[in-house]
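Yeah, one chain of the complex is gone here, protein chain that is, but the others are all in their spots.
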Amino acid sequence: MKLIFERGNKNRGCDLVAECDVPLVSVPAAYERKKELNLPQVSETEISRHYTELAGQTFGVNNGFYPLGSCTMKYNPKINDELAKLSEFSDIHPLQGEDTVQGSLYIMRQAEKYLCEITGMDNMDFQPAAGAHGEFTGLKLICAYHQDRNDSKRDKIIVPDSAHGTNPASASMAGFSVINIPSTPDGLVDVEALRSVVGEDTAGFMLTNPNTVGLFEEDILEITSIVHQAGGLNYYDGANLNAIMGVARPGDMGFDVVHLNLHKTFSTPHGGGGPGSGPVGCKKILSRYLPSCKITEKEGILRFADKDEKSIGRVKAFYGNFLVVVRALSYMMSLGADGLKDASQNAVLNANYMMDKLKDVFEIPFGNGRCMHEFVISLDKIKKEKSVTALDFAKALLDYGMHPPTMYFPLIVSEALMVEPTETESKENLDEAIRIYREVYDNACKNPDGFHDYPLTTPIGRPDEVSAARNPILRYNFSD
Amino acid sequence: MATYVPNTKEEQRQMLNSIGLNAVDELYSSIPNEVKLKAPLNIPKGMSEMDLSKSIRDIASKNKVFKTIFRGGGAYRHYIPAIVKQVTSKEEFITAYTPYQAEISQGVLQSIFEFQTMICELTGMQVANASVYDGACAAAEAVIMSKERKRKKALISASVNPMTIETIRTYISGTDMDMEVIPTKEGVTDIEILKDRLEDDTACVLIQQPNYYGLLEDGDEIGSILGDKDIKYIMSCNPISLGILKAPSEYGVDIAVGEGQALGIGLSYGGPYLGFMATTDKLMRKLPGRIVGETKDSKGRRAFVLTLQAREQHIRREKASSNICSNQALCAMTAAVYLSAMGRDGLEKVARLSMSKAHYLASRLCELDGYEMVYKGDFFNEFVIRVNTDVDKVLKALENGGILGGYPLGDNSYNNENKGEILWCATEVNTKDEIDTLIQILKEVE
Partner (left out) sequence: MSKEFFYAKTHEWVQFLDDTKARIGISDYAQSELGDLVFISLPEVDDEVNVGEEFADVESVKAVSNVYSPVTGTVTAVNEDLLDQPELVNSDPMEAWFIEVENISDKAELLSELEYKKLIAE
C-alpha cells in the first residue's frame, strides 16, 4: 500500500491552528531553519483512510488468538483504556504541585500496595518504562547494595542459558559481567552448576519463575539460598508472573528484587511494541536505592519525600509511564484478590489443556505432561525428516488467521515454538487452535514442500530479510 | 467481581477432567508447599465495571486540570488534533505486540517506517530508530552510543534538563564511561570552558537546543569547535521548534535526540512519552532499539520488516549495544499522525505561535514591578524570570485563577542558585486573553 508521503498533493493539508493574536516574532537569522522539511501534505480524509488501511494490516489481540509465549497477550479490557483517557489523568502536567495531583499520587501508591502484596515485596517503583528498563534498574539496586557494604568485588551476575536475552544485556549494561549456567535436561536450573559458580564475586542471580520453558523451579528455595549464602541477591524476572498470582510470591521464594511487566500480567495493551511499564519491586534492604522519591502521607495529604541520598538516581524523566499504571490499577481493582488468582489458574489450565491435546503429535521436551501458563514445542524431528522448520510452521498458521507462538525461544530448544494461550481464551478457541495445529502438522508431514512458501493469504508474503539487512532502506527518499 | 475469563466453572471442570485432574490446585503440584500462599491476597474484593468506573473517577477528581498552563520544563501542552486521538485509538494498533510476524504486521511496521522518515526530516539526519522510552533515555543512549575504545568521557552542558543529566549519570554509572558537566555562562553553555575540556578521550558533547532555560545555544560555534576532532556532537532538541529553528544536521550534529511528547501526546502526568533518536549513516549500526527497513516480499511487493536485528539483545545478549526491547511504538505512531495532520506549514505555524506567545508573555511580565528577565539571550518558547516577591504566593494566586504558572526553579535546576527564578512557557494554545488575565492576577499580588 501507499506510504503517507505518496498520498495527497502539494500544498494540501488540514487547517488546525488558530491565527496569531499577539505580535509575530521572527527567528534570529543564526538560528533559522534553512533545510527543507518534507512532511506529508494530506487532507484529514486521507489521513483517516491511510491509517484505517494500516490498521487492516495489523494483527492485535482484538483480531484473534495471540499465543505469543512469554508475552502474555491477554485481552486488554476497554474500561481501563477509557479511564486512562480521563483528562484528570491525561491532561495533568508532571510538574504540577503535589496538592493538585493527589489523584495521581493515590494511583501510584495504591498500585504499589497491591503489586507489593502480589509479589511479596516491600516497595515498588514505577519509573522504569518497560521490562528491560526494570531489569537495568533492579540490577543497579543490587550494585548499590554491594557498594554500600564496601563489597566491591561482586561484579558477576549469574543467568541461566534459558533466560530472556534482555537479562544478560541488562546485566552488562549495569556494569556486571555475565556467567551463563546450563539447564538440566528437564529444563530446570542446574543446582550443582549454580553451586559451582557462586562465590565472593557473585553479585546476584537472575531467574524467571515459572521459567522460560514454562516450568516452576521446584528447587527454588534451595536455589535462592545458595545465592544468599554466597552473599549474592536474587532477581526475579516477572515476565511469567501470570501463572502464579495469588498462588505463590517471589518474595516468599527468596527473591530480593523483581520487575513486572504491566503490559503482560496486568492486561495493559502493548501498542505494537510499547509503551509498557516495568516497575521494580524490592525488599526493604534495597528500598533506599530506588530511583524515585517515595510517596508519603501526612494528615491525609500525599507528598513526595525528599530524594534518598542512597538512590541510584533517575532512569527516566518524571515518574514512568503513568497512564499504564492507571490501567493496571483498574485491572487489579476489577479483579480483586480472587479474580487475580482465578486469572492465573485459568491461564495455567488453558495451557495444560492445549498441551495435553497436542502432546501425542508434537514433541514437548519438558514437563512430563504438565506445564504452568505456557509450554514449549520442539519441531526438531519434522525439521530433520521433512525440512519443515519452526518458522515454516509459524508462517503456515498465519493463513489460518492466527498469530503464531513465539519462535526460536528459548535458545536451549532447537526449532522451538512457545505457546502461551492466556486465561482470556475460551475453550472453543483453544479447541480450534488445537485442531489447526494438528492439521498443519499433518500437512507438514504429507506435503512438506509447500511449506517454504507460506503464508499465501496475508497482505504480503515472506519478506526478504537478508537484503533488508544488507542494504538497509530505513526511510522514504523524497527525491525518488 | 469483573472477570475476563470466558470459560464457565462448568467448562473449567470439563477441561480439568479431560486432562486427568480433579481440582485446579493439582495444576500447581510442582510448587513446593513451603512457598505456596496460605491465605488470600490482601487486596479488596473485585468490582463491577460500573463500580470501578465510579471509583477511578473519584480518584481522578482529586487531580486538578488547569484550564491554562504556562509551565513546560520538559512537558508541554500543545493542541492535539481530533484525528490524532481517533487514529491512535484503533484497537488493532493498541492491542498488537511488537511486529515479529511481518506478514500480519505491515500496518505497525509501515507506521514506524513513516515515523523514522519524519524524524529524519525534522532533524536532517539520515537514520532514526523506532523510539526509546523518553527524551532523557534517548540522550543517555546517545551518550553510550558515542563511546569508542579510546574515547570514554562525555561532556554534558549544565543547561541540559537536569532530569536528563541525572538519567545519563545513572545509565553510565556502571560502565567504563565518565561524564563532566560543563558550566553555563549567561544561561548557555560556556564555550571557553568547553573548549578547555576537550581531550583525546572525549567521546561526546551533549547540548540541549533550546536549552532548559529556553535559550538558544550557539550550536554553530560548538559544531565548529568539534569540527574534525572525532568527538560526537549530540543535540537534544524540541521537535516542535524544528518547524522554524535550524535542524541539528545544520549544526553538524552526529546524534540528534529529543522528547517527542509535544507531537500530539498528552501531558499524562509524565508518561508515556516518546524518546526519539536519529544519526548519520556512519553510526547506523550503533543506534540502539528497533529499526524498521524496507524490502520486498517473495512476489516482489514492497514490504517492511524489523531489521539490523543482530545489534539487539535477543541475539547479541550480553554484547548488545542496549537492552531495550519494548519501546514507545504507539507514541511514535501518535507523533507520525500529528506530523501528518500538521504538515510542514502547520508545524511551522505551531512553532512560530509558541515563540511569539512566549515573547508576548515575557514582555508583559517584564512590565510588572519586581519582574525581570534573568538572561539576555535569544529564546524560543521558554524563559526565566526573577521575581522579588514570594514565588509560592505568586503561583498560588495564579492557581486560584485556574492558571498553572511557570515552574519555580528553586533547587530544580543544575545550578543550585535559582532562588526567585521561575521558568515560564507558552505554546500556541495560550491566547492573548489568557496572558492578559495572568498579568492582571499578578498585578493584584502584593
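Note that the chains take the letters A and B in the order they are written out, and that residue 1 is the start of every chain.
The rule is simple: contacts are C-beta pairs under 8 Å (C-beta built on N, C-alpha and C of every residue); 3 or more make two chains touch, one makes a residue touch a chain.
Treat the numbers as computed from the prediction; the structure is a model and nothing was measured.
Residue A:469 is the one among A:3, A:361 or A:469 that touches the chain missing from this view. The chain that is not drawn here is touched, among residues B:50, B:82 or B:310, by B:310. Remark: the omitted chain is touched by one listed residue; of B:54, B:285, B:301 or B:419 this is B:285.
Where chain A meets the missing chain, the touching residues are 408, 465-466, 469-470. Within the complete assembly, residues 285, 308-310, 315-316, 319 of chain B touch the chain that is not shown.
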